[in-house]
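Read the structure below first, then the notes.
Only one protein chain is missing from this complex, and each of the others stays in its spot.
Entry: subunit A
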């Protein structure tokens, strides 16, 4: 029996039950208060320092507990959140921020400018945009209790974007005593000023995390819009219930034991859709960008012709169908490095990924690049459905273009460490690994680590291209949207020509929730403000 068939059988019970009308809640759900929202997150909340650990699940949980100075709205525009007003000097060198009045931490202490200063200082060490600001920073100081100033040696037009972005790490504000923790050490106190308090006593890593409504939170007047606007909490408590098994999570949702499941796997979605008590919809409209990452240090992929040979044969449709099945709602081809449907999306230079796949041309180009049949070490994490699907397609692709595949089936933890090795592939290194980037990270170069081509300082694979770096710098310096678009067109073309990496397609995922829950929005992060449960 195939995995997909078995999962459907295993999880099918709920659908059958709902259709049959057998909807009585089990003992566990009967004891639950309607004011407690039970949520199944994408992964285990194994640590809770959003600066030290930058996994998305930590960022998502942190969004409940810590507030940010600015926040992205659904139009991807930075909006004030903790900040009441900001002022930038005429030369663009000095930014002065004033905090809203009445902001309080969960321990009852007021939020002061010194807290924001310490928090930004810690964030700036770990965040790529923060590091850029830090590199040109003159000083970051509190002026008074509600005002702080960030003065720079040169203008940084993307300041508000840096403070508002939802890419991990976000610029969360913590009390000064906590924010002074070394950014490479984990904090031990979880005190924020966000709309929920973290209930540390109830935290069982791997099983459960609880967040109680913070009565002292002062929401903004505006309507909530993603990270922006008034974060009005409509439930008393949010409980994160960790469920590693998707079939169990599906059954629990259908049976009313949980209220909201962040990432149902595609195989189970048809069952959930048939259940009259469950809503299913796209989770994050910004989706994900699949990645076929090549090692630029070693032959044959140290030659752009070899990288382009792979790209001219690579079929994004194959990758996407292997991952999400035949549902066309869930994927798109993208001859681009940027997230489809976002303002800066471009296909300039992306012809190599379009049209009929050219295996013979790829073989010829590989020969020109000097490929002599050496084994191509491809790291495939089998414990991640995305990388496993991508790996299988890649093995087939490489064989079709005459490459000798050394398929290393392993787990994500091993890929995480082995991809950092610069040794030749036969000596512990690698040629190819797969991953995926949140579409929110790929809307522009701000937090897009994988688009860097600065050699040793670049992301795994260590590409080096001055043209790519120059185009990226041009985007950071762009004063308006027209200039930004021109820079992104150039960047996309340079990166395609260079074979920076091969995007394997754009894919979406679903979320599912009980029909007695309302206010769930499509967003890159599950937002709990505005969500009610009847």
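The rule we apply is simple: a residue touches a chain if its C-beta (ideal position, glycine included) is under 8 Å from a C-beta of that chain, and two chains touch if they have at least 3 such contacts; residues count from 1.
Throughout what follows, contacts and distances are computed from a predicted model.
Peer 1: I notice the complex is incomplete. Of the names "D-allose transport system permease protein AlsC", "Peptide ABC transporter", "Sarcosine oxidase subunit beta" or "GntR family transcriptional regulator", which is the UniProt protein name for the chain that's not shown?
Peer 2: Of the names offered in "D-allose transport system permease protein AlsC", "Peptide ABC transporter", "Sarcosine oxidase subunit beta" or "GntR family transcriptional regulator", the one UniProt assigns to the missing chain is "Peptide ABC transporter".
Peer 1: One chain is left out of this view; which of A:79, A:119, A:168 or A:511 touches it in the full complex?
Peer 2: Checking each option in A:79, A:119, A:168 or A:511, the one touching the absent chain turns out to be A:168.
Peer 1: Touch as defined at the start, partner being the missing chain; which of A:107, A:215, A:360 or A:411 qualifies?
Peer 2: Within the whole complex, the residue contacting the unshown chain is A:411.
Peer 1: Of the residues A:47, A:151, A:277 or A:518, I need the one that contacts the missing chain.
Peer 2: A:47
Peer 1: Which listed residue, A:247, A:280 or A:310, touches the chain dropped from view?
Peer 2: Reading the full complex, the residue touching the unseen chain is A:247.
Peer 1: Of A:87, A:215, A:281 or A:383, which residue touches the hidden chain?
Peer 2: Selected residue, touching the omitted chain: A:383.
Peer 1: Would you write out the residues of subunit A that touch the absent chain, in ascending order?
Peer 2: Residue positions of subunit A that touch the missing chain: 6, 9-10, 12-14, 16-17, 22, 24, 26-29, 44, 46-47, 52-56, 126, 167-168, 182, 184-186, 188, 204-208, 241-245, 247-249, 251-252, 254-255, 257, 383, 410-414, 416-418, 420, 435, 437, 441, 447, 449-450, 457-460.
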